[in-house]
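Not every chain is included here, but those present sit where they belong.
Chain IDs A, B and C follow the sequence of writing; residue 1 opens each chain.
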């Protein structure tokens, strides 16, 4: 199991992801600096959360023009798995590897608290298969721009294809996302972007261990 | 700017506009043997300012206890350091950004956070947590909402972006802060004991390095720039608000920590207040050497900055370092990788002077010892005033039902949950956060990777505190209580208190009663720190928090740090069902609860004058040791200290999250309602006597046994149940859901 | 020679913009009752050197599509301002 964690200037969840994956997979992930252009093959590339380039202009916009992006796109076109969490999700939408856009929370506040997300019935994907649809995972969110937007036509497509990976509970949508979306998959199910932080519910001192379940399942699915 | 102006001799008038007094100016002229030019005078004025020289408080800060077996670094460096074993140490400090936050709440608070973080990582530590203590005016004041939302956004704006969790603090409201809000930010970092960096420069000939963001005209001393002689182009020189850039802050943090892994750095210091001036002067004078800087090498954001402006700019995200000779190239590569400016700007010299060159001319030549050691130390007149009012409980209590009183207290903005605030901070980044908000009385982060096999690891516990009412009514006793309460907060969370940092926020020290508040509270803090063995390792003083002659409430804030040697010993606040609650600790209030200076008095009498509760520090320490012993024997299931609001509100806080109920076992003498007993009941339920803790246990017998052998007073309150009703037999019954609603909705209703 | 180009970036009409909504609401709460419509947009002024007007426009468009604008939610307009 070879995992790469991409580090941009301003990434700040890189170490958290590293610890989570290392503890679950017992393998040491590799940090990749955003200026690298020639990267080896990995089973999974993770784009961690943070404030890449200070989130100036738009979240993820400046990062999505970094040299590493071309390698990430090549990896994607080979069907490689990619996980973008929080700012990583924003970068994936800015690079168009995932549909939609993350705009400012409708409450106009940064929000950090635990929340339940519900695993959806999706197309085949290493990120969700292995979970019974409607399984609830309790994980923290921490973002200012997590309000997922797609237009109606694209939304219908996402629903039809089974690309919606996670939803917030109906009355607990923290940010105004359409359809309470918390995470979406690419058309081939190999790329996931999600706002919640599963790497913050992995260890016994965390409020929940559901993030551990998420990574465990992902690693099993990728290895099988 | 006209060059001849900046090099011309400074007049008395100009010196006074820079904030120097006539005597100070004369002293300067005498000591340096010449009349300083404008740049030199600017540097002297900055070094002699209250902010840099602590001239009003220095004399009194010296009485604080600053050493102990576990103290690695006391006050005097960028931050204090304490030993936590396993070759690791905790670096921490608190700092105020009060005035800037009133002018621009967002930027003021953000740069406050950025500044305190640099103080911590400049010593080689990776910051692991942030705390903040906030004071605002009345909630009904139109400005309060604007200031509060701006400050909270600013704190989050910096902390969230740089990726350090903000895990706790305090927010209080009082009209005395209407025009002088307080924003005190505290940072806590972790360092390996053998990788600590200090600021004393060393090694003649070694290069002086500037790294980080470029220098602009930010925050240059306002009074000075108003002087028309400085330039014809006055508009562009108006003092400006400092703008923080957490992104550059993050890059600087990572670049510095990366460079610190090598052995290329000899000393390092961040550029904080008075920028390049205080950092260069302090580094050189601490190292007993001189420093020479070529101002043409400083990375500038704007063209044509004068030597005066460059030296006094407070642009953010900058550091000054002394490297080993020949290390420049390797160090530069690291900063280049992080896209940061790196410039060799000068060298260390033998002569103990600060020499500045610009365009090949010497623009400043000042003796260092004079700037640092002979900066004024004032012996201001003071009068420690304690309240001469002594009220009886019957003068305070109101004819209202217990329920009505309780709901008022829980729904009071100074008691209600601050969740609306702290949910705007990223509290879980870095993955080590264990307790925030009301999970326990202290905020807790795990020491990263401290677990091994079955051992779950160690943690740091932090608490911030200040009860201004007590300080106002009795500065010495109030000072003691503030420290005692901070320590109690750590102990009831399973921690061992180790040391404190403090932020002394007061009004104008030229008034003797304000100076008395300062002196008195320092005396109280000193005594408590000695008794509780928690030395002061760092701190900050913010004076002149006054508008139109009206001062803020005295606000000496304590930030206490402790260690939890096994995270399985952490105690949370929430009781579970079928646990027995006990009051543990000196229980004078069994007979006459102390209602003077209380939240009860503040809310219902619109006043809080009177005496303050007494704290017996010996008993306090015994109580802590007792709690630690109970905890080691696994007798405590949850615990909470009894502070603001007294017993009943504190019981409610323990029951809230599981929505429990309880049948309160009243002291026998007040079991039957009558007029006199009502008086005692109010005192018992809402009095704020010190040194008391509520614990819940499944093992009452063991607890009673221990308390007897240790001679500690305990009192059984009753057993938790699932009714969601708190029953005060024959008097009243209280609905926990109603409490929860008031507790959670008060702040959002005020500020959303 | 310097050519100034201005780029206006505004939110697509069909995308609900939380910021605009908040500003509108606040203004209305403050008693500004005559506001009929309000649009928040971004404005970028770029000064190019050593390029002719046509190339300036071309490069501006390139920059917009590549990085300055997110066309899912934003539209943009480019105009040449002045030369000196």
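Here is the rule we use: a contact is a pair of C-beta atoms (placed from the backbone, for glycine too) under 8 Å apart; a residue touches a chain by one contact, two chains touch by 3 or more.
Bear in mind that the values here come from a model prediction, so they are computed numbers and not experimental data.
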Overall stoichiometry - one representative per chain kind is placed in view: A x1, B x1, C x2
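Everything that follows uses one rule, which is that only the chains that are shown with their structure count from here on.
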Chain contact topology (line, ring, star, complete or other): line
Chain centre separation (chain A, chain B; CA means) in Å: 36
Whole-Å gap between the CA centroids of chain B and chain C: 42
Cα-centroid distance, chain A relative to chain C, in whole angstrom: 30
Shared interface positions of chain B, touching two or more other chains: none
Multi-partner residues of chain A (at least 2 other chains): none
Chain C contact footprint on chain A (complex, rising order): 57-58, 61-62, 64-65, 93-94, 100-101, 103-108, 147, 149-151, 176
Residues on chain C engaged by chain A in the complex (per definition of touch): 14-19, 22, 66-68, 70, 72-73
List of chain B residues in touch with chain A within their complex: 153, 156, 160-163, 245-248, 250-251, 338-339, 423-432, 434, 446, 456-457, 567
